[in-house]
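Everything on this sheet refers to the single structure shown next.
Let's look at chain A:
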Amino acid sequence: MQGDEACAEGAIAAGCRFYAGYPITPASEIMTHMVRRLADVAGVFIQMEDEIGSISSVIGASWAGAKAMTATSGPGISLMTEGIGYAVITETPCVIVDVQRAGPSTGQATRPGQGDVMQVKWGPHGDNEMVAFAPWSVQEMYDLTIKAFNFAERFRVPAFVLADEAVGHLRETLVVKEEVEVFDRFKAPNLPPFGTEAPNGVPPMPAFGEGANLLVTGSTHDPWGFRKTADSAVQARLTERLVLKVQDFKSEVIETEAHLLEDSEIAVVSYGFTARAALQAVKSLRKEGTKVGLLRLVSIWPFAEEAIAELGKRCRVIFVPEMNRGQVAGELKKYTTTPVISLPKTNGEVIEPAEIVEGIRRYEV
Partner candidate 1 sequence: MEEKKSKKKKVSQIHINQKWCKGCYLCLEVCPKKVFEKSKEVSEKGFTPVFVAHPEQCTACLQCEMLCPDLAINVQKEN
Partner candidate 2 sequence: MNEKIFQMINPQSFPTPFCPGCGHGILMGAVLRAIAELEYDMKKMLFASGIGCAAWIPSPHFKADTLHTLHGRAIAYATGAKLFNPKLKVMVISGDGDLSSIGGNHLIHAARRNIDMTVVCANNGIYGMTGGQVASTTPIGSRTITTPGGNLERPFDLCKLVEASGATFVARQPVATPVPLTRTLKRAIAHRGFAFVDVPSPCPTQFGRRNAFRTAYDMIKALKDSCIPVEKAKGLAPAELRGKTIVGEFVNSTD
């Protein structure tokens, strides 16, 4: 099965019953697959007039009670960014798949890239804390899409699947479990839907048509949804809670995978399709006796600060190969003083194991 198709399968397995999208290479296959699969499960599909319409109708459908998703690539994320910010402040669960391609702008539509890592988090103005996963296989396109839905529902945030064209168009075997663990949004009819003093910081979420007299708004609002655009205390509480509700539980989201790191002096940190080459590079360097290991980032946001800090203590240098000019490499530098060497490749082609090996050797000389 193709990676894009596996992503759609994961969405259906997670309970997604609404999809709105707009054609864009290399994500269109997700939309095509969702048309067929949503018909199987009596879901709802619409191809909207643009990406802004897509994210908008996804949010509207989520408030009508749906687990809703859209998929796009870099240019589409740029268009959806305002809507993503709206999902942040209204605490609307939704899943956005970004099958990254070579950018910036129109770039190379049919070629892979990893240049949207910062954009999905920092694109919307203001602060946020959201969830993003980077699949490296067709299996993960399925598994991590399910995870994205579950965290979206749990935290009431927009959640991203940060794929890339390489893994999106890859064909591999997919193993589908009979039973999938699915998390549903918290419901409590008489509690305010936009504020809480509960420790997990996540209010209940009614749906339209339940008689809740919902006041959904993108303006700063009190726990009942009334606009409070001149109230400093409300603004402070809202902006803090929106971030803390994820940050306080980030250890339950953050997922990394260690390969050959036990006795490493050198580390490679990688994610997405690139991590496949990174693993290969690490294995071949090990054969020559280099004590090198790989830390694969499965989740990108919230960022694995502690894992990086820990890694920096044990290793004397960290290499970060990525299909961008050093976005995650730059993020690593916030959490460790150990030298972080960026190995960027932005020619629209995937990074090869030999290139990573060469990059490490060049530094070591």
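How were these picked? Simply put, all candidates are chains of the complex that A comes from, given by their letters.
What we mean here is this: contacts are C-beta pairs under 8 Å (C-beta built on N, C-alpha and C of every residue); 3 or more make two chains touch, one makes a residue touch a chain; residues count from 1.
Note that the structure is a prediction, hence the values are computed from the model and not measured.
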Touching chain A here (same complex, options 1 or 2) is candidate 2
In the complex, the residues of chain A that touch candidate 2 are 17-18, 20, 44, 46, 48-50, 52-53, 56-66, 68, 82-83, 86, 207-209, 211-219, 225-227
